[in-house]
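Shown here: the complex without one of its protein chains, the others still in place.
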Amino acid sequence: MITDFDTLHDCRDAFVSTLENLASENNQIVAVCNDSVGSSKLGGFRDKWPERLVNVGIAEQNMVGVGAGLANGGKIPFVCAASCFLTGRALEQIKADVAYTHANVKLCGISSGMAYGELGPTHHSIEDFAWTRVLPGITIVAPADPSETKGAVEFAANHDGPVFLRLSRVGVPNIFDSNHRFVAGKANTIRPGQDLTIIANGTLTHRAFQAAELLAKQGIEARVINMATLSPIDIDTIVSAATETGAIVTCEEHSVHGGLGSAIAEVVVQQCPVPMKILGVPGVFAPTGSANYLLDEFGMSATGISEAAHQLFYNKGKKRIA
Amino acid sequence: MITDFDTLHDCRDAFVSTLENLASENNQIVAVCNDSVGSSKLGGFRDKWPERLVNVGIAEQNMVGVGAGLANGGKIPFVCAASCFLTGRALEQIKADVAYTHANVKLCGISSGMAYGELGPTHHSIEDFAWTRVLPGITIVAPADPSETKGAVEFAANHDGPVFLRLSRVGVPNIFDSNHRFVAGKANTIRPGQDLTIIANGTLTHRAFQAAELLAKQGIEARVINMATLSPIDIDTIVSAATETGAIVTCEEHSVHGGLGSAIAEVVVQQCPVPMKILGVPGVFAPTGSANYLLDEFGMSATGISEAAHQLFYNKGKKRIA
Amino acid sequence: MNIYSCFDLNTADNFCQRLIKLSRKYADFRKALTDTRLHEIICLYIYSLETFTLDVQTLQDMARQIRLDDLKTVYRAKAGHIGGEMSAIDILTTLYFHTLNIDPTQPNKPTRDRFILSKGHTACALYTTLAHRGFIELDELSTFLQPHSRLNGHPNRNKVPGVETNTGALGHGLPIGIGMAKAAQLSGEGWRVFVLCGDGELQEGSNWEAAMAAAHFKLDNLTLIVDHNRLQQGARVHDTNALAPIADKFAAFGWATTAVDGHDIAQLREAFDKRSATAGQPTCIVANTFKGQGISFMQDKVEWHHKVPNKEQYEQAVEELQAAM
Partner (left out) sequence: MNIYSCFDLNTADNFCQRLIKLSRKYADFRKALTDTRLHEIICLYIYSLETFTLDVQTLQDMARQIRLDDLKTVYRAKAGHIGGEMSAIDILTTLYFHTLNIDPTQPNKPTRDRFILSKGHTACALYTTLAHRGFIELDELSTFLQPHSRLNGHPNRNKVPGVETNTGALGHGLPIGIGMAKAAQLSGEGWRVFVLCGDGELQEGSNWEAAMAAAHFKLDNLTLIVDHNRLQQGARVHDTNALAPIADKFAAFGWATTAVDGHDIAQLREAFDKRSATAGQPTCIVANTFKGQGISFMQDKVEWHHKVPNKEQYEQAVEELQAAM
């Protein structure tokens, strides 16, 4: 499905252009941020609707609470901040004010994963899947390209309830064409295959796709699934993948604990046990480096993923995996 | 191993008596709390060493930061607060100031799980495993009885690095005898069995044991493992259980997403895929009720666990579990 | 359904005042009326509450009745936070029976005034007030804390009509209140937002983030009421992490501030009536209160934060509250 791997897009652009389009049609849409107008690319929004950009300053707890209050007052707030601070600093507000109250708040975690690269672990957000996934009632979406980002933002604006959009600034190629229809909770098979399955989302989807092309050269046909929605998770697609291909590799710009791989493992062991390999940040605080550098380092280059898949392929059906 | 199911103990008592014993020998040990002297049972500590009880008031972010600073100054701080507020309100401090800085802070989450019962989801701490497990370098322990609590507190005091003790106030019977030696990272098989394995910790261990006794009456010999240490997880014990018994039921006073079951599933799919059943709070905010009432409601009475185990037993070896 | 157009307002006022005086129990009265199917009168009465002023004596009687029902509910459930409930009830009564522009038949009416019980642990006082105000049935109070009851230990918006947001963790109310007040500002609507928080609760930094923003946003439709009972869970506020003087701190953060006797309904009524003490500024009303107010042996005693009375204590408390009525 990916034809041009070289033209890369910052999905924040699709995020804000979609948000601005929606906001021009629905004046209940407001943006809330924490001194993050620039990093959330909200400059255009601010210029068009200065009063509808609620910048609370560097105060994430207040930011999320304000979002919940705006929702109570009939607004549709898009609360935009670096994902690490949004989720880490305001998690109890996300739990109580948003999830438990079921407030119509759209949490937009910008620069998630290791997008802040050299700024280090305080700025890495490789825990946010684990932190939010355990909270009931929040739809969690990590789009993989501009077109899916657009769909996810439109979904968020129209869905009545909490949404967490996990966005990145790391360049990705186009995966879907521009009239792709995003459906929350429904994963997309972006490459057919019967030998094993690679499941990814966000910035990892195109890497997974490339890995599958490498595998094809070695005679292994990998199914590639883009699982943008982490919660509620698409059980049917996971079960089909497990039963039809017999092995699953997951890749995510997140810790190997508690994220996408973990969510899929929960389904796999309870419905259709097959061997898996969970790729991600392996339980360490990352050293200095850019996101792409670190992803390669942690075995998530196209080659790294294909090697892990290759190994798993030969472990299919084994009871004990070395 | 459990002989008396009727005499129940509040593990906070073992917690504070051990802490006071250690503190009387090592004057670097201090306690830090958030207006939670009573609920953390720190009254005795305060009376003995008023100046060594640092009560910061209702301010959890500050509480954890103060803990990190005390550790930097050579103290061994036991930071005690209701687990929901400790983990939810101060998670970024736990990430940056404790885990990433590798500060010698002992986080003590009191009344974890649904111990606060009728006080409702804001006071339930059924996300804390997921929230902390994704952070590198924190040893996470959920002891199951007074003796193990004592061992865990002693371990925490002597270990150089971050520890999260997940404690409850819900009564539990004695499981281990008083000279039981707690080893962090090493799970205990408290009942042998070859037909399947039940893994639990904290308040669920005695329920799992009782379930195994019920299963024995039905001719199923369940191995019961108390996995007090959630992180680092005891991979060897999990792998042996999976390969030797072929199926694993997990039980925890936590969400079914991201906690003990999830951690075990991550190991199982990657090392020894077998069918599992993850018991816990099923992705909802709990309704009004006491912890024990709610655990029963959510299928974690001894009978509930045994039924889940029974069903899993008949699914052993199946590719697709209904 | 514009009821006002077909009714003489003065008559309605007198009529309702008289009815209240007679029954002293709004909910009983409402029930009685339902039983005789006088729906129009009920509607009218409810509307009239939004329009007419109850006299101070009537409000005081209502507060005493709410104290009594709160006490009964806590005693029955064998749990609650009675100290902080008693300190807040005069404030709640004034808000719900005088100040707030709300309608129990339309709890989600977009233009309603908003109230947030940030000190959510005193949920029982809120439930009792909501019951007397007609949001839920008085009978339902008996389910407080029972398995699967809507009346949890902390209020839940998705279950209990009249609750605006789920509280229980301290320090959440004021930020949410700012969002509500900002929404009114953005929509050009006139609704007001009231947040009630504890004094110990102000130790949470989230409040100070919010305090800064409220002043910056010039939210003069926002009123924070501090239940200044000088006690928190385990000790005096003063001995835990001194906050006083509270008003000075809010003044330094750009707020208009006033202090009132939090058990003097006339003072509360007047303080709440003003949209803001100073145009363009949010208002902080420091309500000087006593934990356990109205029950002699509980008053100003830290242990009554969440103690439950035994039988003798309960009977004495009932007696004291009834004697005052």
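All chains are identified by letter, namely A, B and C, in their written order; residue positions are counted from 1 within each chain.
Heads up, the rule we're going with is that contacts are C-beta pairs under 8 Å (C-beta built on N, C-alpha and C of every residue); 3 or more make two chains touch, one makes a residue touch a chain.
Everything quoted here is computed from the prediction, not taken from an experiment.
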Note: the excluded chain touches shown chains A, B, C
The one residue from A:S36, A:Q210 or A:Q271 touching the chain left out of view is A:S36
Which listed residue (B:M1, B:L22, B:V54 or B:V239) would be found touching the missing chain in the intact complex?
B:V54
Which residue among C:T93, C:S206 or C:T289 touches the omitted chain?
C:S206
For the chain left out of this view, which of A:I2, A:A23, A:V56 or A:V153 touches it?
A:V56
So that we can see where the missing chain sits, which residues of subunit C does it touch?
203-210, 212-213, 215-216, 240-243, 248-249, 251-254
Contacts from subunit A to the absent chain lie at residues 35-39, 55-59, 61-62, 84-85, 88-89, 116, 118-123, 287-290, 293
Going by the touch rule given at the top, which residues of subunit B touch the chain that is not shown?
30, 51-52, 54, 56-57, 59, 61-75, 77, 92-93, 96-97, 100-103
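Keep this in mind: only the chains that are shown with their structure count from here on.
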How many steps does it take, at the fewest, to get from subunit B to subunit C if each step moves to a chain that touches the one before?
1
Farthest chain from subunit B by C-alpha centroid distance is chain C
By number of contacting C-beta pairs, the most connected chains are A-B
Intercentroid distance (Cα basis), subunit C paired with subunit A, Å
42
On a C-alpha centroid basis, what's the spacing between subunit A and subunit B, in Å?
30
Junction residues of subunit A, two or more chains touched:
92, 96, 100
At least two other chains touched by the same residue of subunit C: list those residues.
156, 166-169, 171, 205
